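Here the complex is missing a single protein chain, while all its other protein chains stay put.
Naming follows writing order (A, B and C), and every chain is counted from residue 1.
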Amino acid sequence: MTRKITFMKAINEAMDQSMERDERVILLGEDIAGGATIEHLGNEGAWGGVFGVTKGLVEKYGRERVIDTPISEMGYMGAAVGAAATGLRPVPELMFNDFIGFCFDTLLAQGSKMRYMFGGKARIPLTVRTCHGAGASAAAQHSGSYYGLLGSIPGIKVVVPSNAYDAKGLLNAAIEDDNIVMFFEDKTLYGIKEEVPEEYYTVEIGKAKVKKTGTDLTIVTIGKMLYVALEVAEKLETDGVNVEVIDLVTVAPWDQETIINSVKKTGRLIIIDEANPHNNTATDISSVVADKGFDYLDGPIKCICAPNTPVPFASNLEKLYIPNADKVFDLAHELIADLKKS
Amino acid sequence: MTRKITFMKAINEAMDQSMERDERVILLGEDIAGGATIEHLGNEGAWGGVFGVTKGLVEKYGRERVIDTPISEMGYMGAAVGAAATGLRPVPELMFNDFIGFCFDTLLAQGSKMRYMFGGKARIPLTVRTCHGAGASAAAQHSGSYYGLLGSIPGIKVVVPSNAYDAKGLLNAAIEDDNIVMFFEDKTLYGIKEEVPEEYYTVEIGKAKVKKTGTDLTIVTIGKMLYVALEVAEKLETDGVNVEVIDLVTVAPWDQETIINSVKKTGRLIIIDEANPHNNTATDISSVVADKGFDYLDGPIKCICAPNTPVPFASNLEKLYIPNADKVFDLAHELIADLKKS
Amino acid sequence: MSKLDKKNAAWIYEKMNDIRNFEDEVHRIFTSGEIPGFVHLYAGEEAVATGVCAHLTDADYITSTHRGHGHCIAKGCDLNGMMAEIFGKETGLCKGKGGSMHIADIDKGMLGANGMVGGGFPIAVGAGLRNKYLKTDNVVVCFFGDGAANEGTFHEGINLAAIWKLPVIFVCENNLFAEATPQSYSSASKTIAQRGIAYDIPGVSVDGMDLKEVYKTAGEAIDRARKGDGPTIIECLTYRKYGHFEGDEQKYKAKEGLEKERADLDCIQLFREEAIASKLLTKEQADGIEANSVKAIAKAIQFAQESPIPRPEALYEDVYAD
Partner (left out) sequence: MSKLDKKNAAWIYEKMNDIRNFEDEVHRIFTSGEIPGFVHLYAGEEAVATGVCAHLTDADYITSTHRGHGHCIAKGCDLNGMMAEIFGKETGLCKGKGGSMHIADIDKGMLGANGMVGGGFPIAVGAGLRNKYLKTDNVVVCFFGDGAANEGTFHEGINLAAIWKLPVIFVCENNLFAEATPQSYSSASKTIAQRGIAYDIPGVSVDGMDLKEVYKTAGEAIDRARKGDGPTIIECLTYRKYGHFEGDEQKYKAKEGLEKERADLDCIQLFREEAIASKLLTKEQADGIEANSVKAIAKAIQFAQESPIPRPEALYEDVYAD
């Protein structure tokens, strides 16, 4: 396995292979092909999405399956719910997760509740792709991280891949899933290149991944925060501190077992989450460990999140906004102070 | 002070007095007066809101200030943001908090971010009244509790009164506040009667209230969960267990000091929150205490929330859905097991 | 398009009676306290649901509203299961977990009553997209109220259906009011039908009390849709017999003018007379249908009353599909 492709291409490949395997899979979104009905383009896409993630798919599957929509998020996202409830497997794209406010009812009150309200008689095999994250100077309305907000809704699954391999496998798994899966892509990861198998495969939704085993401190991360943790772990290694790094992968429902088992071993927990600090996934993990894992804890649980502010535009402020290795390092030092003394 | 009025009337009185004090205060919402432009009604309201909370106000202040809206939540809620940004102090009503999906952008990406995005140059003195809560057999789309969801958004304050006195004072304070305040009314409390002063007063936003002091166990509650805690506290009292009960009152930003001080004393914490269990206010409190209050803890922190399901219609299931005294009592017993042994 | 013949007429008359009896009984029982929650009754508007659904098969879809009992019955939902659902019983169409505002039966093409006003538009568009994508000639009917027409979903949904030429028929039940708010206040346009111009699709207004008119207009629009000619807006002028929901005093209804005119019409009575006069039904047949309907509803109530409440574990089930 030596082929390296970008995070973006891995996602593209998942859609491609899923569409090839199953005719019921269709894509919907604003300019995901681009240039609908423009004569000189025909089936050629003008854009392939604002970042190019869906590039090439309209050429292969045609405009019946790669459907450009007007700017009508409630309309086409709700249509995706309706199409899913009646047997298709739609994969709509919400261009930025910050636009969630334009189609929120569809997810909060319609799609996620249908099966329950209908006494188990509905299936909503719907995968919503969207992108999140600060770091692209996209300012307050295009840089938020709302996976935790979506993760609070019963009936919705939420995944946040940190790398190209997982991205491809999780997206395939999401499209195979008979539930609403929100698939969050960190826009600042699109360019990273990694080894990704060419064949179709899935990555299990609901399983966290231990990226580095360790005995002294557990750091749980969401999405690209993994790289912050790995950096810190490496630094601490030189101090003789052994960090276990866990990539949460699935934000809802998240993998309690893997995390509690880790804390059982390490007794110390840091969670890094780029979301705003309140009522987010980090706090959720913390609260579960503070309950079920309390007896294993040797010290306070630390959540390292974005501050309680919108995302600022100026690059220097934006850099401060995103949780970084320095902050984590400092807190980690506090936690392991006793360890170093002994 | 012997006058008793309902929770609903207390809210009504706050609007009344706020409107009397300040001409800039206007009300907006679906049928908050009712019967707009109907000749035989004139200034007489047909409804006063679906529960009657705004009853009598259109008769007193006229249809210019008590404005019926079409069913256009994004439209009128966004209009309230625009009116607030330009100098009025609107108090829109979102009939049920479950309708938030129809106007979410207005709160998530517009109103809450304006001041920050505009470099501090905007003020958004906006109070959104809405109702939440299960227990009225209103089923999955009219019974949710979304104060925690709103509380995750920087720039928004969220209050959840548990009683008529606080409701009046908090609503007055909210309307005086130069920020977006979401005011959550539990629909099952509307009928309770309590002593409420006639004169105008405010209750401070951001302060929790210790409703019963105790030394063995802290129970933090949101809204009507207070009564569950008080019931449990009374029961435990007979066992000689001394419970401190804290009504959170403000969900965002919540009062860390009061809660941590209490845990410092009791060493044990239960939080009761009717929201769905993930990424909610209970988990947020738990995570902060598991960090800053860790050294004071004698046992695990317990969050008692609604299950991870929509609200069921059938009354027996709905009753099970809402956190109740039995559940809390059982968990409390676990927590204080050591105490009783000693 | 199928013509209104004896078979159709009997079916329609039966469903009209079922709806009316169902709602009258729910009204009665609600007052006694045996039914909890919010209930919005469809009585008075029977000509719309039945006149439209008479053209549909189980393979066609509908989306409904908070006032959904009539649509459910016209789309063929089981009366026992419906009544049990409203009572919150285990035998309900949704196992008692949905209630009045969420009755659904996807196998019958009934995509759910909806507690969210305007919630049906996008869902209907999605079902229409599905029908077109799978190259079926099935249609989708999206029922909505005059009040719902002011939600953004109306605009987004109809625009999508129009640009994609989807087989979706948008049927507005204009009963003059949204709760206590008159349509004349809430919509800047005099009619909902005229909004068709904003989407370059046909928009027609019909007397929703006149079954034959509804039947004919709906039939034409559904035919157009089946042929791939895209959506239509049909505005049916109708009136609800009861308050917005149970308990509504209805101070807002005038005792004269358009309101009185509407209140004085009974679409079932009108259709009975009309059908008998034009020999679509005999008087005996009509009487028989009426009597049977009363019995069927009584049976449904008994079924609901005697059914068990849901098992406690049901609380946790049906959140996710495996």
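To be clear about the criterion, a contact is a pair of C-beta atoms (placed from the backbone, for glycine too) under 8 Å apart; a residue touches a chain by one contact, two chains touch by 3 or more.
All of these numbers come straight from a predicted model, not from anything done at the bench.
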Seminar exercise, completed: From A:Phe7, A:Tyr61, A:Phe102 or A:Tyr116, the answer for touching the chain not displayed is A:Phe102
Problem set entry | Identified contact with the non-displayed chain, of C:Glu156, C:Glu179, C:Asp207 or C:Glu246 | C:Glu156
Problem set entry | Among B:Gly78, B:Gly169 or B:Gly293, residue touching the chain not depicted | B:Gly78
Exercise. Considering the entire assembly, which residues of chain A contact the chain that has been omitted?
Worked result: 30-31, 34-41, 44, 46-47, 50, 68, 70-75, 98-99, 101-102, 136-142, 307-310, 312-317, 320-321
Exercise. What residues on chain C make contact with the chain left out of this view?
Worked result: 150-156, 158-159, 162-163, 185-190, 194-195, 197-201
For this session: May I ask you to list the residues on chain B that touch the chain which is not drawn?
Result: 26, 64, 69-70, 72, 74-88, 90, 105-106, 109-110, 114-124, 154-155, 157, 178-179
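Note that only the chains that are shown with their structure count from here on.
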Seminar exercise, completed: In contact with chain A and chain C alike are the chains B
For this session: With chain centres taken as the means of their Cα atoms, state the distance from chain A to chain C in Å.
Result: 40
For this session: Calculate how many whole Å lie between the centre of chain A and the centre of chain B, each centre taken as the average of the chain's C-alpha atoms.
Result: 31
Exercise. Between chain B and chain C, what is the separation of their C-alpha centroids in Å?
Worked result: 36
For this session: For chain C, jot down the residues that touch at least 2 other chains.
Result: 94, 96-98, 102, 114-116, 152, 319
Exercise. Which residues of chain B are in contact with two or more other chains?
Worked result: 98-99, 101-102, 139-141, 307-310, 312
